[in-house]
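A protein chain is absent from this complex, but the other protein chains hold their places.
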């Protein structure tokens, strides 16, 4: 068994309104930054034990599908790093 | 001018309590996943115009320090990709 | 470590040496520093506070405990108190306000009372940055109160230039208990075990009370900011339910919440009031971070923790309750007959003090009778511009109407759950809140108010008038006041004019309370609300609870029909 760190990025799907992102965009624009879009999601870091990186990723996907993301409105991506 | 996508990861500082992470951890453990830590932060995607990637990163850091992260409780990391 | 590192003056340190009869080690020095801080010891205000009237026909418990308690009926008692969280809310508005709410809730719970209402009194500056603070504070109050399930039923907001870098966040909590569930923090029995439950102890907020909240701020104080404490209303709720269950089962000697100065203040006050001592086994305290020292464990201000004093025979049941509510717990010590607080770490005695040295022996600022007497005399009239008469034009009225002080507060209180527990008959948008508690007759009236600019000119009059104002609000409902609580906020007490203003404010409150026969059963004093030399107006937030005999039908506070006469009643 080895330890891995999963970085799970959970973002609102493109068709889902992201009011927090839009509010942030308008503030950034008012402050004069040349930005044209902001989307805000979650960054979730999970420490996990697994025999190898593939298995760690597989577990990460299960957890994301089941709990960490809501498939109705979010999609997710996972990175796996050994620790 | 070119367009870049900044991926800003905003996480609670290690010494700052993350009650959401702890509650999520306890549920994942009850569901039987071999996890030992969960920390929940934000993943913010920003579209920005800049002459080059270095300048885009510099703007990203300014925005993160000023608005996207709360320096009292959070630290952040930035990735820059051309779009 | 030097005395000043823990906030002690040279003179105070001499007193520590005298009491101990030896040089304290660093840990012991830290304990004194924390408990002899302004925030914990009230060293500048105790001499003034003792002039407040504390006795009244309805008083069950006056000041000194975790909260005052008054009798509503023979079957029901009301615990209530105001607490401030000003400095933390300036450092981190949302979490500062949230943890302030959590803290006062634990005070009420520690009296064995179930919290039934919150009220928040807030003060901000008038600049842009203050608006950001306001948003954060309101989010924080709502975040905690809404999630733990206690309605925020009334409040008060004011603005003034001095609050820009010294925002005020005062929260009043009200709870209800049956006299059968009476508990306090002065009844620890030798032989009983100390159970700590709630959040595992971390390095958060070490010296928050003694340094952060007991000094003025200045521009470059970043290193003074102890790690921000994060409020966790979820665990707060579990700790509250677990504690109320243990209290209701009658299996505890005493309960003490952990607030400023954490375990140090909780144990010192509990043991001193109970006239006993204790062994604490600091290595048994569950910690969040590896390698925490006894010093850090004793001074951490980690939130959502309660200390229970449990007779040995009941420990098993207490643990079962902790398990049911999924609250982390540990047995961390034992009460002893000899009044010594002995701190052990890995079997080694690492510190020993008399609890009363910490809790009661701080050198207090003396208040002479002469000084107190002259406070009621009017101060020199404030310098007012020569425009003593103002012509009321449309534009003056519009100007006034648009002032922040006059704006609609709905955008604030709409963020608060004012209806949870389904007993709010009148919530925000009235001068007072009226509650019809379930299974309790009669109803409860709650009001809170504080003076504004007036106090800058005449603190005595402002203190006096604020008491009269909250009582008038109750009188307009025919509700009988049961007791008052006061949240006193002022600047640096070592500046003579600031101390004079603080004293005058309290004298005003004391005189009005005595005149009306309504006692002050508890409160809070927050000093050093001063940043870069600019202080707040002395601000006394007054809260009152009263008995309302017809809570289902409050006396309407809006005009009812055209043609009705308007009467102004005045002396």
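Think of it as A, B and C in the order they're written, each chain with its own count starting at 1.
Quick note on the criterion: a contact is a pair of C-beta atoms (placed from the backbone, for glycine too) under 8 Å apart; a residue touches a chain by one contact, two chains touch by 3 or more.
In this section, contacts and distances are computed from a predicted model.
In the listed set "Monovalent cation/H(+) antiporter subunit G", "Phosphoribosylformylglycinamidine synthase subunit PurQ", "Amino acid/amide ABC transporter ATP-binding protein 2, HAAT family" or "Peptide/nickel transport system permease protein", the entry agreeing with the UniProt name of the missing subunit chain is "Phosphoribosylformylglycinamidine synthase subunit PurQ".
Touch, as defined at the top, links the missing chain to these shown chains in the whole complex: A, B, C.
Across the entire complex, the residue among C:417, C:458 or C:530 in touch with the chain not shown is C:417. Listed residues C:233, C:508 or C:546: the one in touch with the omitted chain is C:233. Panel shows subunit B; residues 19-20, 23-24, 27, 30-31, 40 of it touch the chain omitted from the view. Looking at subunit A, the residues touching the absent chain are 16-17, 19-20, 23, 66-68, 70, 72-73.
Taking the complete complex into account, residues 139, 142-143, 146-149, 232-235, 237-238, 325-326, 413-422, 424-425, 436, 438, 551-553 of subunit C touch the chain not shown.
Keep this in mind: only the chains that are shown with their structure count from here on.
Separating the centre of subunit A from that of subunit B, both taken as means of CA atoms, is a distance of 9 Å. Averaged C-alpha coordinates put the centre of subunit B at 36 Å from the centre of subunit C. Computed centre separation for the pair subunit A/subunit C is 40 angstrom, with centres defined by C-alpha atoms. For subunit B, residues touching at least two other chains: there are none. The residues of subunit C never reach two or more other chains; the list is empty.
On subunit A, the positions that touch subunit B within their shared complex are 3, 9-11, 21, 24, 27-28, 31, 33-50, 59, 62-63, 66-68.
Listed in rising order, the residues of subunit C touching subunit B in the complex are 91-92, 95, 199, 202-204, 225, 227-230, 232, 234-235, 288-289, 302, 326.
Residues 15-19, 23, 26, 70, 72-73 of subunit B touch subunit C in their complex.
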